[in-house]
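A quick write-up on the structure given underneath.
Rather than the whole complex, this shows some of its chains in their spots.
Letters A and B name the chains as they come in the text, with residue numbers starting at 1 for each one.
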Amino acid sequence: MSTATEKVLRRRLIQRPAESGLRQTLYDVIFEADSPLGRGFDIGLLVAIIASIVLVSLETVPEYGLQRDPNSEVPVSSLAIWFWVLEWFLTILFTIEYVLRLYCVRHPLKYAFSFWGIVDLLSILPNYLAIFVQYSAKSFVILRSVRLLRVFRVLKLWRMMSQADELADAVWKSREKIIVFLAVVLVAVTISGTLMYQIETVLMGQYHDSDFTSIPQSMYWAIVTMTTVGYGDVVPHTTIGKIISAALILLGYSLIIVPTGFVSAELTSKIAGAAEHHPCPQCGLPNHRSGAVHCDRCGHRLDEAILPEPAPEATPT
Amino acid sequence: MSTATEKVLRRRLIQRPAESGLRQTLYDVIFEADSPLGRGFDIGLLVAIIASIVLVSLETVPEYGLQRDPNSEVPVSSLAIWFWVLEWFLTILFTIEYVLRLYCVRHPLKYAFSFWGIVDLLSILPNYLAIFVQYSAKSFVILRSVRLLRVFRVLKLWRMMSQADELADAVWKSREKIIVFLAVVLVAVTISGTLMYQIETVLMGQYHDSDFTSIPQSMYWAIVTMTTVGYGDVVPHTTIGKIISAALILLGYSLIIVPTGFVSAELTSKIAGAAEHHPCPQCGLPNHRSGAVHCDRCGHRLDEAILPEPAPEATPT
């Protein structure tokens, strides 16, 4: 993972302008998060992205009447005008940012065709396209959702927090177990889904209504049930189906708690191993409890405190 | 956190009457919980507050017919009369308590305009206002809910239980992880909510009914699903929506178990650190790591072993 980070860093440095000046300063502010200005830019960008996502989300609420009519660009209600103004404000902001990014990198074309370059373009394009082309409001939403991906751009903010790494690390270390677990879950889901389909639909379907209309539907039920989500849109209606699904629930519950235990255990050992405070100055034993005064192996004082010695035989005369 | 407690203590002492006498005794009983009388007062207050909350709650049950008619203060049914009597009894009790609090503090005005002073006043005011002003029964309920906040006043009872601190501490230590986790959850919720909206409404909306009427609705679905609550008021209706939501459920489930693991791990290391092995024979410090040779407070050897030195190469001649 650290080599992956290095690769990203090296790829970035290729884009950093060699000569110091406005372009290099701009590059550091826009692409890096080490300086206060760079961090401020990132936070501002995060706020703008979140605002734009909130706008896109709220426009889809039918009762607000913000769904753009495909035949007229300017919306009618006063609330809709505010939304329209705000959105164009953000679009222009993102456009300026995009142009600045193109300006300050060493190889603009390379950036424009990189993953983030395309995402940046796609997040502003739909609004401009809407002026020229008359397309349905629905497909409009799909295009603008690309904007969501930009949230990840600011994820570098998280790198400042050491905790994110630790979390990612714990998940990463458990990856093999997670794969095994997913395989077990899928087999369990297939078997219990098929079983419930047989019982509810094939055997009892002529006597009762059945929600288990097909095996994929039953597998959907099995996943919804085993994860204890339990929507209730697919439920057994026969007595035998209820008994078997109750047994499957208990089994599935036992199965699904295992990965919880794994992640928890992984984190426990990590936290225990990270308790490296107070290395002993004499013998170098690394782990001591917080509050320890003496090394618990060699008895040497951990800190050269000016306090008197605690007990008589510890101060030999 | 301990400095915060100290600050609270100091602020309190400012209010404690200097001269001993009735006022100081009253102050100690009402504001402190150290003496048996003070603890008794707190428990009595807790019971009264809970009773008053139960009354306010039950009055809202429509089938009991206790909703006060805005045009007549005195209710009609015999059950309602009992409620009315009990509530006035509690209101008068809280009024006496409020007057006594004003009486025994050093600076009554300072108390009256403090947070708890305002809460205390607001919890009795609605009942008195109801005599003079004729307002709707609905808004009446809102005002009286302020009473709920008074429960926190008696939370000082919990300070007696050392466990509450430990619990709060474990949550507090995990705060950064919780923030990171919430950020991850919100990004996951936004992306999966938008994805389901696209699939269920934009792509398949013309063929099926869709519960995913807007992106905020879809994000509500994502939160309800990821936390495994699963009401079932918003569910996918298309086959492709079911497949994708099943995948999202498994992903979301994997994601949401991580904080469980963190809190669990934090608590494990806390409890493990408090394990009682190897009490020091000299200073009596109870907790040492397994494997510790010297007491980590006074440096004394933990066991008076008569054994020779561990290994030959460790005793240089």
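Remarks
FYI, a residue touches a chain if its C-beta (ideal position, glycine included) is under 8 Å from a C-beta of that chain, and two chains touch if they have at least 3 such contacts.
Model, not experiment: these values are computed from the prediction.
Assembly remark, whole complex in this entry with 2 chains visible in place, copy number of the identical chain is 4.
Basically, only the chains that are shown with their structure count from here on.
With centres defined as mean CA coordinates, chain B is found 27 Å away from chain A.
Remark: chain A residues 53, 56-58, 60-62, 138-139, 141-142, 145, 148, 151-152, 158, 161, 163-164, 166-167, 170-171, 178, 182, 185, 216-217, 219-220, 223-224, 227-233, 256, 259-260, 263-268, 270-272, 275, 287-289, 292-302, 310-311, 313-314 touch chain B in the complex. Of all residues in chain B, those touching chain A in their complex are 176-177, 179-181, 183-184, 187, 190-191, 194, 197-198, 202, 205, 213-217, 219, 225, 228-232, 235, 239, 242-243, 245-246, 249-250, 253-254, 257-258, 260-262, 264-266, 268-269, 272-273, 282-283, 287-289, 291-302.
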